[in-house]
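Note that one protein chain is taken out, while the other chains of the complex remain in position.
Going in written order, the chains are labelled A, B and C, and every chain counts its residues from 1.
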Amino acid sequence: MNKLKNNATEALEGVLFDGMTIMAGGFGLCGIPEHLVIALRDSGVKDITVISNNCGIDDFGLGILLQTRQIKKMLSSYVGENKTFEKQYMSGELELEFNPQGTLAERCRAGGAGIPGFYTKTGVGTVIAEGKEHKEFDGVTYILETGLVADLSLVKAWKSDDEGNLVYRKTARNFNPVMATAGKVTIAEVEEHVALGDFDPDQIHTPGIYVDSFIVGTDYKKPIEIMTTREYVA
Amino acid sequence: MNKLKNNATEALEGVLFDGMTIMAGGFGLCGIPEHLVIALRDSGVKDITVISNNCGIDDFGLGILLQTRQIKKMLSSYVGENKTFEKQYMSGELELEFNPQGTLAERCRAGGAGIPGFYTKTGVGTVIAEGKEHKEFDGVTYILETGLVADLSLVKAWKSDDEGNLVYRKTARNFNPVMATAGKVTIAEVEEHVALGDFDPDQIHTPGIYVDSFIVGTDYKKPIEIMTTREYVA
Amino acid sequence: MAWSREEIAQRAAQELQDGFYVNLGIGIPTLVANYIPENVQVTLESENGMLGMGPFPYPDQVDPDLINAGKQTISELPQSSYFSSADSFAMIRGGHIDLAILGAMQVAQNGDLANWMIPGKMIKGMGGAMDLVAGVNKVVIIMDHTAKDGSPKFLKACNLPLTGSDVTDLLITNLAVFEFQDGQPVLIELAPGVDAEEIKEKTEAEYTVCPKLKRHLHIQ
Partner (left out) sequence: MAWSREEIAQRAAQELQDGFYVNLGIGIPTLVANYIPENVQVTLESENGMLGMGPFPYPDQVDPDLINAGKQTISELPQSSYFSSADSFAMIRGGHIDLAILGAMQVAQNGDLANWMIPGKMIKGMGGAMDLVAGVNKVVIIMDHTAKDGSPKFLKACNLPLTGSDVTDLLITNLAVFEFQDGQPVLIELAPGVDAEEIKEKTEAEYTVCPKLKRHLHIQ
């Protein structure tokens, strides 16, 4: 069982089909599977439903799949930074389902954990609650949200060992660990491949059981959306 | 905000009351808050409902609270290694609610995560399902389980920094991280107190937000229930 | 004289207590970090997966793997920890964050909050706002008292789609402060030079006036 693939195209071989559902990790442009998304575009797979907190920007991240019109539907919590998105959504080309960010994260976690539904206070009394089952626990009203499972999850980690054990870096962790658990197939891309035994087993974020294969990416772009700095005080 | 207390008695000061619900981490005798349990016994607090996967052995771990008859009810998945338990349960002195181990873990996780209820396949068609709401998702039947919150959670970790960030060691992690999230008050005991900044922020298991106070235990007994070894082959 | 953005942030900062874990929204709420009272230590949470958010980084320490929920580059502190989005919102939903300070478009007298969409305009999404207002122990809302056309924003009922129902604990505008007591708004403070009459005129919501109404001469 060799989980390491030579490149993104090889990793995606045999797992893509039109109309499939794909989860993609990342928050904004932070911790996104850059290379796998490019390979996804190059594959030409169509009518994808994408589950991802955001949809990249016009020319980077998931945004590049909008330019090629490969995305049929997005399930996200925020899509603010994308003109292509706005155009396709307004013209009705693109379907969009908004989920509160925490509900989205928990739906992925539930899907991966074999929990088909859970109750949350988030969204009660808002449009999010419309058509959903309401239930009281101890006098408080909650709504039923369902678990999400994807045909394929694409995640970005910092390091992987041969087993596919993953370690993430800083806030680039975000949705990646839960989405790794919720894909029928999960492919990771990492910046560094380490030898088996290099990780402290207490310090693995995603156990290899969730990772079907991984690639080592090079030349990461990691664009920064909003550069904010402070000045050195002399 | 100094979270470090001098000893277990000081840490428990002001948080105990008769009839309270207490979660205690550990699996068997592995990763149990030994010192806090002793201080709990010495406090004399009565009629406790204890949520813990097991109930220690006769003379160690939670078992010592049975000897003093401080426990009114146990919520556990397995209580096999304890004669005192058996006696008190058979005589009706002690109430007992069995939860499947995964359901117990998930109920704690849900309680800590503000999820009052979730559906699971575990226990469908068994006594565990009796009286619980059944619901179908995609043609499969699940039962509703509820989140658990405790008045107090006692957890055992390996190391803590000043902020109460915790790191666990090997399988001594078990129920401790989820129980840490599900206590209205959470007290940790650790083997080592490290300086702020000693932990890699990527490698913290329980963020300090969940830990109200902690103590550094000494002379850990850590009894082994079943010693199994292999021989060196010459 | 209405409070400036900075003064509103300064007033909101007075809600911070020692040991609090706090989530600050985008915009004016972000400024609150500049006015944390002396002797008060708070830990800032960023819902994309960080506790112990530090200040903006020095230019040579910018790290694309380290951003806040507003996608701005930030820095870490010795007490910082990182976790997944699921763990972050478990923390928020589970009531472990003491205080959130968020902006708003409208607030209603029953505590309803609208701050995520305007029908007819491009909807960007609610991000984590719905989770925050539903989960955080105390929700402080910051907004201008009236819209640009002078119409009130503190209403009998919101007419914009809600972010949460009955979720506001404290409302700080550029003119006044309202505390929700048992779900009912009470006017408790006035900005310098603002009187109760002016608030009455510029507010649609029904509220009571605290007998000990505090008139600020200046923000302290």
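Keep this in mind: a contact is a pair of C-beta atoms (placed from the backbone, for glycine too) under 8 Å apart; a residue touches a chain by one contact, two chains touch by 3 or more.
As the structure is a prediction and not an experimental result, all values here were calculated from the model.
Trainee: Which shown chains does the chain we cannot see touch?
Mentor: Touched by the chain not displayed, across the whole complex: A, B.
Trainee: Of B:21, B:84 or B:103, which one is in contact with the hidden chain?
Mentor: B:103
Trainee: Give the residue, chosen from B:4, B:124, B:194 or B:216, that touches the chain omitted from the document.
Mentor: B:124
Trainee: Considering the whole complex, not just the chains shown, which residues of chain A touch the missing one?
Mentor: Residue positions of chain A that touch the missing chain: 1, 109, 111-115, 161-163, 165, 181, 196-197, 199, 201-202, 204, 207-210.
Trainee: Tell me, which residues in chain B touch the chain that this view leaves out?
Mentor: 27-31, 53, 76-80, 86, 89-90, 98, 100-106, 108-109, 120-128, 158, 168-178, 205, 222-232
The criterion applied here is as follows: only the chains that are shown with their structure count from here on.
Trainee: Which chains are in contact with both chain B and chain C?
Mentor: Per touch definition, common to chain B and chain C: A.
Trainee: Where the CA atoms of chain A average out and where those of chain C average out, how many Å apart are those spots?
Mentor: Comparing mean C-alpha positions, chain C is 29 Å from chain A.
Trainee: Quick one: chain A and chain B, Cα centre-to-centre, how many Å?
Mentor: The mean C-alpha positions of chain A and chain B differ by 33 Å.
Trainee: Provide the list of chain A residues touching at least two other chains, using ranges where the numbers run on.
Mentor: Each of 106, 120-121, 168-170, 173 in chain A touches at least two other chains.
Trainee: Multi-chain contacts in chain C: which residues touch at least two other chains?
Mentor: Each of 76, 82-83, 89-90, 92-93, 135 in chain C touches at least two other chains.
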